[in-house]
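The complex appears here minus one protein chain, its other protein chains still in place.
Lettered A, B and C in written order, each chain numbered from 1.
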């Protein structure tokens, strides 16, 4: 799949969970087709275009709809660069390099899978759920957040599959972390997970315990996103590898997490 | 007069002479009064707020209307910083440090004066003309440009006083430079001038020849605008002085121009 | 919680907080009095003063570069006697430590300026500029060898009874060696970094942006180099270190303090936000409250 540098135009922006997240809906600015074959797990390197930010910011694909030509990004305001991206308006342009990185693996149709997302880590789980559903596997989502107001895109997830929720304050679903949810105790053909590192490590432990296979999507800081700068490395059983090209999705058996 | 750091809001923006200039009309963002006593010749240090620009850009006061609370800036797109300023929209904020620098001197009421402006150098001449008129001196403007389409704010100048025009291509007024205009040959109590350095030097020579006093407004590159960095110096009969505090207006007798 | 931001740099140089202004970026302080209450600063360092008046370099003296600027002012000033007669009486009223930055073409030059400043009780310290890249004679030459740094420090130490800060050049292979040389000759503290020697070319006009071709680079661009050098020097010397180089806010200042600086100077940022110094003090205060710090010393050199 050829990587491209493309100007997108924002056709819709919604702020979520207060002002801490933005859901951007984009189309290719010159009206041409989306690059073909973009899949869940991949990401774009986004030029924030603002004062004081030089490097692009990696943002994972939240949803891609080839029928409408829309690409969705769910962006957390986590610093100067992502702040500027969340503050863009309808009509603004956004330059991106994409598609980057690998994808989640597909299970056999009808497999039992759990898609676990925490915080902005829910982003790739939506597209993954859509893909799995289209391939005959029913996605079950387990979404964790601090509080009910921090849960993102619940409507979209509910439209795609069954949704379990945990909140730290108990304001919705099971009180606690995602690993406190009973769904975590079952055995799955695959547990997919994206979220803060401590959460992913804890989900990985839980998956091991229940004998489930598990893939996680890492968020290491990166400069190029192309495997050139060697900055985003993760220690694996094969040594240091670039998260941007060998990842961001890794089977936990490849990682050196305990 | 106390210098202040103030957020302004753009209430109107007009592009002039193609897209190479913007006329910005601003009010104090929080609705409070304009700083008192701002006069022709003074300037503001404007934060372009854009990627790749660190220092403020000095922009001279084009017009200040205490009745409406409006401050006008005429900005030429001359680089990354001023480009960004000219591309701002109605409703955008602009942070400025002002008022900075000295002012043009006032002649006795009824004096014979000529106000010469070239390019974006016409900007301070409008406010100066308004002030002179209010004090009983009829301003006569001599405005030079490459071509008719490059003449800025002609309506405003015409409303304020008599206007002579020169264009290099002869498309309006006298063909040639401002110094080719017959009005330049007369003796004035004061010739005020702002424009490109070669033009100002030529006007200064012409004023000397006709025995007119002459004040010019310099545009030396500056960092702080406060007399602290000592970067914008001009050689004068008193040695190197800061254009931002001892100027921008200088009587030509103070300068070491030939 | 009570918060103690005051720092003691030794030999009588006590600051109510660690924030000072860098020489050559803050005039004599007065230029900023419309924007801030100077009494809120830890100290202010007035611009480079020489024995005789200097006209400085020709225009153009400045060029903006990515997140930085080059300057080649060349120590324009009216000389130490003018300072003593005209400026000092006006600015000694500020309730903030006054430091005079001193330059010269020879160790004797430096010493003579300091000797003349010595009777002024309001001058709490001199900052000895052995690192100005913009003057032909002296300046940086003293800052790039241990012998040069030692010679100037020795001369100044003998001439000035109060606090002596030696300002170091970053244009060297080992800044710690220069710092140790200054310490050995009696410097009470070192400040760093002065500007990095740089250059820019106007390619459309095919000529250098500065009249002097090269000049001194300052601003946020150089901050990583400055933090690194402060960290190295603070680990090597026993005297206090004053950190500067691209500080634009309290967060930046804290980088230097955590790297080992006892105080910091804000320079180029004054050109962009004339109120930046007082804001930095407020931001440091906020940080300490948020992190349960009761004395700024708790953060010093923790890296």
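The rule is simple: a contact is a pair of C-beta atoms (placed from the backbone, for glycine too) under 8 Å apart; a residue touches a chain by one contact, two chains touch by 3 or more.
Predicted model only: the values in this text are computed from it and were never measured.
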Omitted chain's touching partners, listed by label: A, C
Out of C:4, C:52, C:65 or C:285, which touches the unshown chain? C:65
Missing-chain contacts on chain C, rising order, are 65-68, 70, 144, 171-173, 196-201, 203, 206-208, 213-214, 217, 219-225, 227-228, 231, 246, 251, 254-255, 258-259, 287, 299, 302-303
Where the missing chain touches chain A, by residue: 2-5, 47, 52-56, 97, 220-235, 239-240
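As a convention for this text, only the chains that are shown with their structure count from here on.
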Could you say which chain's mean Cα position falls nearest to the mean Cα position of the entire protein shown? C
Greatest centre-to-centre gap (Cα means) from chain B is with chain A
State, to the nearest whole Å, the distance from the C-alpha centre of chain A to the C-alpha centre of chain B. 53
Whole-Å distance, chain A centre to chain C centre, using C-alpha means? 47
